[in-house]
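Here is the structure we will look at, set down as structure tokens.
The complex appears here minus one protein chain, its other protein chains still in place.
Lettered A, B and C in written order, each chain numbered from 1.
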């Protein structure tokens, strides 16, 4: 199945050409060696897809990362070695425990901020995918007092409240990166039961019960930021109320809408929906 | 003719490569089976083109939809099953009656908000195409008090008045979606004789006497929103007056301008004008 | 030479794929029949290039047009029939006299607003190319009192003063289009000795002593509008003074800079510089 997945993708690319990110080839050699029935393979393919999609939609640039709780062991998670999401291949995936310790390093350098992911998987058993990004339209909301709240129903999935975590409060002057597991735990505590969190002068964290939900939420966090910024230039925006946020979230994550979105973003990134 | 249409398109794509949306292949198998003289086929090809164009111009993303009144029966309309417009193929098209009931479901899931279309076709006999979208630049105008009015002649086609419909007024807290035919009728009543309508915290509805007019209006609704937002940052914008709106609309929809625009947007989306 | 020009272009496109506008094929049949030493052919090739460049840089969309004074007869000018600039081919070019009357119509529909071009060529003997466009970032300056003045040296070429012409002043309620030669003359009178003019609620007119100058100026008119809008959000912008505008214009139009820009924009549009 893997081979078919990527053979199809390659044919599409060759036939039609592709623009933007997400067009760089997977290492076909490595994939050819992959057994199609490796446990968890579908999740890992989705993780590759998530990397390409987030790059293709300008949610991540050279920096940012996405992870998945290991489907084979909920006390582990999987994410790429330190590499730009646009370029991540299957061989880049590494396993970590919930303290962020690599379990199969083989000389590969992990992301410095894997502790964000580790601490959230430890604190939130229902969360199975985490995105960290610096989406440009979100950044203004990390350095001002204006709360980033959902203004349109499609963005309700970002949640009614988005806390802001400032590393300086507990850790003083730093390079702003979440490098230690205690810092990750502090961030996870501020996140609480919410879906998203902003990091002052840095970026955002987005969580989901699966990869498609986390990816769609990261995309709409950026859309909502842009819409809210512009709406405020016109006047005081009417926000969704909490009941609307809850109901619209359920609709966006229903079978009516979520597969439609996942198919769309996969195809835009040149990947067969998986 | 169908086969030629898409064979030509495929050659174009293979020869030149294509970027962005609208580049994903139509199901050639299905098209090969289509009789070239099926009644209404030209309208259905235009509906496919409209889906691709709206995606290519960023009027719709994963969500949003476009429909056409059935040329074979004015008491019916045709739109895709629940699928992102960028990906819609001929086999996805479904027929509905003016209560939004599918007439030929064959296991396919319809869009949840087809009632917007149904109610407008019932209320407005002269309308033959409806677009529903969440174009990002339009959204700020759905949540503030600033009226979205035409500032430039090319956008006069959006009409002198654009009412805003808030589902909360009649239906209280919802998921913001127009799921029931009564909700669609309420929206259609607020629309009245206007061309466009904004939905609070949600998006827009655009109507046209045919598909090209509806598509062009949806595109220019977004252009006008962006221009008006920016103009307000400079000062109080001079708007078109009602006579100018009427005269400029007639010019934009004349044989001098409309076919020029339709040819342009089709070609940008990689589709032979139809 | 023509054939080589476009054969090279076609090879480039086939080898590398191309994105955006300007990628649609010229009619090779027509070009194959073109004699390479037709008088004025270089200017007509430049006019085709200008059409593609203006589309590729989002200076025009479905609407807008560019013309050249006929190199064979200064009392005539040449522009496309009514067609989107992205799609214009050699066979679309038509000749007009300085009243805007077509000289070789052959059943083709001319642009409704050719009178803008006709009146400017009549009033300004040193002008040899005219662009009319609705570039979105320029439009806000057509409906507010903020003067569009050059803020950066690369945009000095737009000129120190840009008058605004409002068709309503002399002609009352219209469809906003310059349809009659008297309207064109009124516009040309407001333009005076300036390089650019804004049309209230409509768009812009840009002139040049040749095609590359007119095209570069149209591009930088949009850049300057965007920069000025943003600068005003920060505070009161320091403008170039008149001496700086004059000196920077001379530099931008010198042999050091102009061919560099023309080569760049041609290549971006997939066209061999001509």
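Assume contacts are C-beta pairs under 8 Å (C-beta built on N, C-alpha and C of every residue); 3 or more make two chains touch, one makes a residue touch a chain.
As the structure is a computational prediction, the values presented were derived from the model and not from experiment.
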Option touching the unshown chain, where C:41, C:123 or C:152 are the choices
C:152
Touch list for chain C against the chain that is not drawn:
12, 15-20, 151-154, 156, 223, 226-227, 230-231, 233-241, 243-244, 247-248, 250-251, 255-257, 260-261, 263-265, 267-268
Those residues of chain A that touch the unshown chain are 13-14, 16-21, 23-25, 61-63, 82-84, 86-87, 109, 112, 134, 136-137, 139-146, 168, 173-177, 200-203, 229, 232-233
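Here, only the chains that are shown with their structure count from here on.
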Find the geometric centre of each of chain A and chain B from their Cα atoms only, then give the gap between the two centres in Å, rounded to an integer.
31
Chain A and chain C: spacing of chain centres that average the CA atoms, whole Å
44
For chain B, residues contacting two or more additional chains:
16-20, 233
